[in-house]
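Removed: one protein chain of the complex. Kept in place: all other protein chains.
Here is chain A:
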Amino acid sequence: MRFRPSFQIKLFIYLVVLFVTLFSIVGVYYYRDIERQLYEDMGLRAKVQAEEIALIPSLITAVENKDVSAINRLMMNISAHSDASYMVIGDGKAIHLFHSIYADRVGKALVGDDNVDVLAGKSSTTVRLGGIGLSLRSKAPILNAQGDVIGIVSVGYLTSHINTLTIEKAIRILVAAATLLLALFTFSWFFSRSIKRQMFSLEPREIGLLVRQQKALMESIYEGVIAIDGESRIAVINQAAKKLLNLDAPSRELRGKPLEQVIAPVSFFDRQVMLEKDIHDEICLFNNLTVVASRVRIMLEDQLQGWVITFRDCSDIDRLSIQLSQVQRYADNLRVMRHEQLNWTATLAGLLHMGRYDEAIRYIEAQSESAQELLDFVSARFCSPRVCGLLLGKYARAREKGVELAFDPACGLTHLPLTLSETELMSVIGNLLDNAIEATLLRGENAGPVEVYIVSTDTELVIEVADQGVGIAPERREQIFSLGVTSKREGDHGLGLHLVASYVSHAGGIIEVSDNSPTGSVFSVFIPNGLPIAIPDCVPVTIQPEQREEHK
């Protein structure tokens, strides 16, 4: 695999490269600038010296007379006091009269080919390869009293000398720069490390991938997910959540909105409780949808950042668990049925073989008799086909679980109360039956049947479901109708009785809960027909418990 430096190293290298490049450019520029400045300065110095020397009267006289020894004396003195690399005096024909370094040059021609202008009367400053090397030199003409050019003064600085000066300066700057760079490297190192730490030691590539993964993850889950910040403003909301809550607005519009604007406030979002603890699988009502919701705090370095709320549609879970348990049941049933079928056929074959035809017919008919009787009973006694269907369905379900549903012979539903819809009635009956069956199952084997008594009279509808199951602890009796209270290990988690209570009270009815004997509980629901009945005797009378005691 190709070497891939970590983000920290990369950031560090980037910073270092940037600084080095920056310093190099600036350095080169300054170096050039200093060099240029130096050349200019030195050039000027050379020029001034040359021009001043050219004006010395004794020199002019000596040059005019070509008095080499006089010039030599004078110039030796001057050049000893100057920092110039060399000084040269030439005559009007550019022949050496004096050379401060090489005395043997006297009498030879000046080198450098830059004397034409000077002999014409102009000063010049040039960089030329002179007699002793590459040098910066300035030449000035020596004029006699008549103003004719009689000689040349040349003052030169070797470039090597200038460069030494420049490098000295540059080194000082370089040392300062290096110190600065070192400081910057250190800073870069710690800076990149701190960034890396803030990113959970993840590479930006990994973070990018994570963000994309998170998005895909959020959309792929079937549960509704909402993340909120510390002020309960929505940070993230997935499609499933929007679908469950029936929200049409696009996610970016929902982002930043206070949660209570999206989900009607419920105790689940109580600020104090939210701060205190996380919640898993609580039944609650989000915008009229019953959901199973969880809430988890997000902590970052001991600081609360917000919460993640996940929720599922309650009915989905029910459906799923029903489907799951059904598959298992089918498999078991098939095995049992095959076994029974074989026994059955064997018996039948035996009866037919022995010519006991009447017995054979009775034997066959007995197989469907009780079920057919129940079917006929239920369909005859309950006017609503949907209620019939519900009762038969519950009967079959209960029997599969080994619980018997016993219909009271007096059952009869001839009409529905005006205040209760058929669906609500089915919910009431269904939930009461489910509870009774569940309670019976909890008690285990040998629990008696669940007795069902449903009768509609002229004035009211009476539904009574009695089980001989585990019963209800006295201290729980007051809470069983509240939301989320349950003794069930699975299923709808205490929603059923809450629904029953709300439908019944909405229909103006009452629920009585009492103990069955020897065990179990009896739920009795009384719902008035909703028709005004003008019988004074039926006006409810309030009797206090104390009064009741007197009657005894």
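Note that in this section a residue touches a chain if its C-beta (ideal position, glycine included) is under 8 Å from a C-beta of that chain, and two chains touch if they have at least 3 such contacts; residues count from 1.
Note that contacts and distances are computed from a predicted model.
A.B. asks: Have a look at "Hydrogenase", "Transcriptional regulatory protein", "Sugar ABC transporter permease" or "Peptidoglycan glycosyltransferase MrdB" and point out the UniProt protein name belonging to the hidden chain.
C.D. replies: Listed in its UniProt record, the absent chain's protein name reads "Transcriptional regulatory protein".
A.B. asks: Thinking of the whole complex, not just what is shown, which of A:320, A:354, A:371 or A:418 touches the missing chain?
C.D. replies: A:371
A.B. asks: Write down which of A:153, A:447 or A:511 is the residue touching the left-out chain.
C.D. replies: Per the contact definition at the top, the residue touching the missing chain is A:511.
A.B. asks: Using the touch definition from the top, which of A:44, A:354 or A:380 touches the missing chain?
C.D. replies: Among A:44, A:354 or A:380, only A:380 touches the chain that is not shown.
A.B. asks: Counting contacts across the full complex, list the positions on chain A that touch the omitted chain.
C.D. replies: 333, 337, 364-365, 367-369, 371-372, 375-377, 379-381, 383, 385-386, 388-393, 395-397, 408-410, 412, 451, 453, 455, 457-458, 462, 464, 466, 477-478, 510-514, 516-517, 522, 524, 526, 537-538, 540-543, 545, 548, 551
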